[in-house]
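Take a look at the structure set out below.
Of the protein chains in this complex, one is absent; all others appear in place.
Labels run A, B and C following the written order; every chain starts at residue 1.
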Amino acid sequence: MPVMTPAMLEQFILDEFPQVNHLNCKIHSVDDENIEVSMIASDRHLRPGGTVSGPAMMELADATMYFLLLAQIGPVALAVTTNLSINFLRKPAPGRIIARGRILKLGKTLATGDISLYSEGSDDPVAHVVTTYSIPPKR
Amino acid sequence: MPVMTPAMLEQFILDEFPQVNHLNCKIHSVDDENIEVSMIASDRHLRPGGTVSGPAMMELADATMYFLLLAQIGPVALAVTTNLSINFLRKPAPGRIIARGRILKLGKTLATGDISLYSEGSDDPVAHVVTTYSIPPKR
Amino acid sequence: MPVMTPAMLEQFILDEFPQVNHLNCKIHSVDDENIEVSMIASDRHLRPGGTVSGPAMMELADATMYFLLLAQIGPVALAVTTNLSINFLRKPAPGRIIARGRILKLGKTLATGDISLYSEGSDDPVAHVVTTYSIPPKR
Partner (left out) sequence: MPVMTPAMLEQFILDEFPQVNHLNCKIHSVDDENIEVSMIASDRHLRPGGTVSGPAMMELADATMYFLLLAQIGPVALAVTTNLSINFLRKPAPGRIIARGRILKLGKTLATGDISLYSEGSDDPVAHVVTTYSIPPKR
């Protein structure tokens, strides 16, 4: 069972990680392996036509893996991204983006996962991300 | 429905793509979106201890995406890999490696998919690959 | 010789690509193969301690490749990123980030380059990016 619930994660973000507030993330569910997060893009993330920018999708995927990792290991603010690789697959529709993350490997020092991003209501991913976080040693 | 069956794919490989024969690939199933392939590594792919080498896993993943793509578009020998990114997650067990591939986007000129590799009998992936093929224009 | 100078690129961005204005990019130089860009991060890109966030570095690298591509092919607003892979290597120092981009392949439909990011005054990269853009066909 994860050690942090969606509500605990959202509170942690508010308190410790205010830089991602602008993503307007909502954490729908999280378990031992999977997470679902959604983002309502604000104006600064939009491209002409109202679609979400590539950098906003990268930031959402990065945050999604961070939340999924924190849910497993607790509020370790110092976990850092070491690698992130994104493929942009389709132009997103205007509106909410759903991120579904999955842990591929949770090791002692590295955690790897993949995240698929969807426009709400579609099953075809708009982007796919694989990312690895480095976990600081316990003191 | 895919345009090539596992048997047709295996015959095509024998006829046109003999370079991958050494992987001893068997195609278990393929549909519009997913494929399952297995490889019995030969000696040249083994590391001390009998586990499969990293390069053999890269080659298996690359071939798996190629087969999955051919199953959708027919025997286009000239599709070529443009990008392949692999994360090695766990040491494989000796023995057969199972590759499960999935199409993320099948476009007119590019096709992207991901492939998870498993030691037979385990649900924890030993490696995860994302790869993109370029599809030649129809003449 | 590139078809757009740094001044032309900066004007194009102001007119057509205002979303990246917030990066406060300055284009120092560009030629057939290389570009140098710097970013003065604004508050929203900073982490506690005054260092630049990962997503801001991804956005800078993405923009750098875009500028480098435009300099070669002219103001084609519709070129889009298909793949971006970043390795975070060192914690950046507070202050300006320098991006040095290089074209690896400029094809008819795809352009690939790599970008190294540095804290001003240091020769050790803080991050390294490889990215591919898709170039729309000429009408």
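Quick notes on this one:
Just so we're on the same page, a contact is a pair of C-beta atoms (placed from the backbone, for glycine too) under 8 Å apart; a residue touches a chain by one contact, two chains touch by 3 or more.
Nothing here was measured: the structure is a model prediction, and the numbers come from that model.
When the whole complex is considered, the residue among A:19, A:116 or A:132 that touches the unshown chain is A:132. Where subunit B meets the missing chain, the touching residues are 19, 22, 44, 46-47, 53-55, 58-59, 62, 80-88.
Taking the complete complex into account, residues 82-83, 85, 109-110, 132, 134 of subunit A touch the chain not shown. Where subunit C meets the missing chain, the touching residues are 85, 87, 89-90, 104-105, 112, 114, 116, 124-125, 128, 130, 132.
Throughout what follows, only the chains that are shown with their structure count from here on.
Among the inter-chain contacts, the highest number of C-beta pairs connects A-C.
The two sequence copies subunit A and subunit C touch through a face in which the numbers common to both exceed half of the numbers used overall. Farthest from subunit C, judged by the mean position of CA atoms in each chain, is B. For the pair subunit B and subunit C, the distance between mean C-alpha positions equals 34 Å. If each chain is reduced to the centroid of its CA atoms, subunit A and subunit C end up 23 Å from each other. Contact of a single residue of subunit B with at least two other chains is seen at positions 85, 132.
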